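One protein chain is absent from this view; the other protein chains keep their places.
Read from first to last, the chains carry the letters A and B; within each, the first residue is number 1.
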Amino acid sequence: MATPVPSHLLRSDIATAGEARSALSTAAAPSLADRRVRGIGFKDVTVAYGGLVVLDALTLEVRSGEIVALIGPSGSGKTTALRAVAGFVRPTRGRITIGDRDVTNIAPYARNIGMVVQNYALFPHMRAEENVAFGLRARGASQAVLRERVAESLRLVGMEAYAKRYPRELSGGQQQRVAIARALAIRPQVLLLDEPLSALDAQIRRSMLDELAKLHRELPSLTVLYVTHDQTEALTLADHIGIMRDGKLIAFGASRSLYRHPPNRFSAEFLGRANLLPVTSVQPIGRGLAEVRFGEAVLAATNPHGLPQGADCLLCVRPHDLRLRQGEGGHNALAGIVESVQWQGEANSIVLDVEGHRLRLTCAPLGEPPEPGTPLALAFDPHVVTLVPETSGD
Amino acid sequence: MTDLSVASSPASPRLPNDVWAAPPLLVLAALFFYPLSLILRQALFGDEGAFTLSHFGEVVGSPLFLDGLHHTLVIAVSATAGCLLLGFILSLVIAFVPFPGARLVGRLIDTFIALPTFLVALAFTFIYGSSGLLNESLMRLLHLPLPPIDFLYSQWGVILSEVTVYTPFVMRPLLAAFSLIEASQIEVASSLGASPLRIIGQIILPAALPALIAGGSLCLLLTVNEFGIVLFIGAKDVITLPLLIYDKAIQEFDYTTACVIAVVNVALSLGLYSLYRLAVAHFAGSRAGLV
Partner (left out) sequence: MLVWSRAGRILAWTAAALVFAIVYGLPIGVIALASFSGQWNDVLPSHLTLVHYANALRGDSAEQAQVSIVTGFAASAAALICGSWAALALRNLARLPKRALDVLFFVPSAVPSVSVGLALLVAFSQPPVLLNGTRAIVLIAHFVLISAFTYGNVSAGLARLPPEYEQVAESLGARPFYRLRRVILPLVAPYLIAAFSLSFALSMGELGATVMIYPPGWVTLPVGIFSLSDRGSIFDASALTMILAISTLIVLVGLSRISSKASVR
């Protein structure tokens, strides 16, 4: 996106030409205090189609100005949750709030949300600027407001040079930017992004990801609900991540801590790559750490979920947290035999057999990669590995 | 600046969706279903106004009616078979032996659907009629005293005309179905050593089956209902049900008999139509490229 726009331009508390036209606004201007609570609230939201529960008692709060990503495999209910906020899915039970307003029974067109969908859905019969103006026209905005907002929104996504183009004359990434500008032009209370990058190819996806992050820096008060199946997008953008499975929210937390300390097996495997070793006999040793037994070895790891003494659980080690060591023995050491080595450009990926379990290790490219069959010693820092309950997450 | 928010009145009382369907339904009821029901009434009550099945019995048992029904069915089934064969072959060439202008030909065939059906019947009298192009040429070439080709004024003339007219209705769904067959599938099959005939039998035909069935049942329906071609060819002994209705009502003013025949004809058509809908629904119409 071209030149950064001072973020105050997009904040709705800045006076614009349309200010005098109070007739345009049907609701009274929300006070600054209101704005602070413009989050999204799910309270016990359940969606069922003919007995099939697709969203099961979701309770979740997206705080004002926050990006929350919902991730999960397809059919996990994440898109249903987003569509319930938009109003296209009616909860069979529960309430949805935007800010302090209960929107559960409000028509989608009256919810004041911005939505960006996977295939952009730019109106093909309208130019980029007409697309961006759509929401404003639907509200009966004056020409002056219209012009200013459209220009401002297009500028924000770096598309002002393409205002006169039709969608079919734009690339996928450009269409996505126009779609975002269209959603932002109405100054929505919340922005809903439904798999916004999954139709783009890998390279453009990476750069769009950077730009979305930048956009949020420029619009810090915008609340965003971001639905994706891609963990990289979630980890890059979101302040908090919710992991969904079979209609249920099975994990929710700040992105970093959720990645570091997944609360269950499914979260560990879905958010990033994880080696999960079955370990036994938890023995807390203080400072949030615990010792466990893995075969003959005694290993130390963090125990954020407070697993009790003697419990069996899984040891979650991220591939990049495993270190190759010289010699044998020492703390938190494992012995393995190399199964295969892959060179992946910026890293080496080594798969080892550790007492019948497969472990993956990634490290900086090695000068002399080990041959398959070579015994190797591994170690890890107890502070970066986590004990995870055996449950799959239900 | 205030937000341009839309009035947040909780869901203003909207008309229920069903109400919107009422006006067109009423129009259709008044202009179509009500008249149709009167045909049934006329067939069952006649002009006298008392319920009787005697009209039905009389008409349905009459040789005229049975002959008409027989002709209608024979013509419809033969014409449909012809349409399927011709449509399949022509579509095959257009879709799989691509040549410059193949799309144009497809468009031309589409346009042909828009032309009145009797055009073909009229043209056939010039081509295959007793003093038409073909007979005159043959008589001249072979020095024959009488026209050698004499099928136009039989049911074969009607069948041939209907094949010409209705083949595009088979080709449309077929071409749509063919366009969904990936070229790579055929290329792979060819590279594995399958002959064209084998590819047609094992890849193309199975993929086209839904379109063939849907197109075929549509053809059957249209050929049973066809009137213009039969009227224009005007063969004395080729009387189909629609023509019989016309003769009874317009030439003889015998409305009751016409209505009885119409009831049978409509029932036959609706039966074929259900068949068509079932075929389309079963094979998911969108895939077969049918509306």
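Note that a contact is a pair of C-beta atoms (placed from the backbone, for glycine too) under 8 Å apart; a residue touches a chain by one contact, two chains touch by 3 or more.
Predicted model, so just to flag it, every value in this text is computed and none were measured.
Student: Just list which of the chains on display the missing one touches.
Tutor: Output: missing chain touches A, B.
Student: If I consider the whole complex, including the chain that's not displayed, which of A:R182, A:K248 or A:H261 touches that chain?
Tutor: For the chain that is not drawn, the touching residue is A:R182.
Student: Out of B:I186, B:A207 or B:A235, which is the one that touches the chain we can't see?
Tutor: Spelled out, the listed residue whose C-beta touches the missing chain is B:I186.
Student: In the complete assembly, which of A:P91, A:G114 or A:G336 touches the absent chain?
Tutor: That would be A:G114, which touches the missing chain.
Student: Mind listing the chain B residues that contact the chain we can't see here?
Tutor: 4-6, 14, 17-18, 20-21, 23-25, 27-28, 31-32, 34-36, 38-39, 42, 86, 89-90, 92-94, 96-99, 105, 108-109, 111-120, 122-127, 131, 133, 136-137, 140, 163-164, 167, 183, 186-187, 190, 196, 199-200, 204, 221, 224-225, 227-228, 231-232, 234, 241-243, 245-246, 249-250, 255, 258-259, 262, 265-266, 269-270, 272-273, 276-277, 286, 291
Student: Contacts of chain A with the missing chain: which residues?
Tutor: Chain A touches the missing chain through residues 86-88, 107-115, 117, 119, 121, 123-125, 134-135, 137-139, 166, 182-183, 186, 192.
The rule is simple: only the chains that are shown with their structure count from here on.
Student: Any idea how many Å lie between the Cα centroids of chain A and chain B?
Tutor: 55
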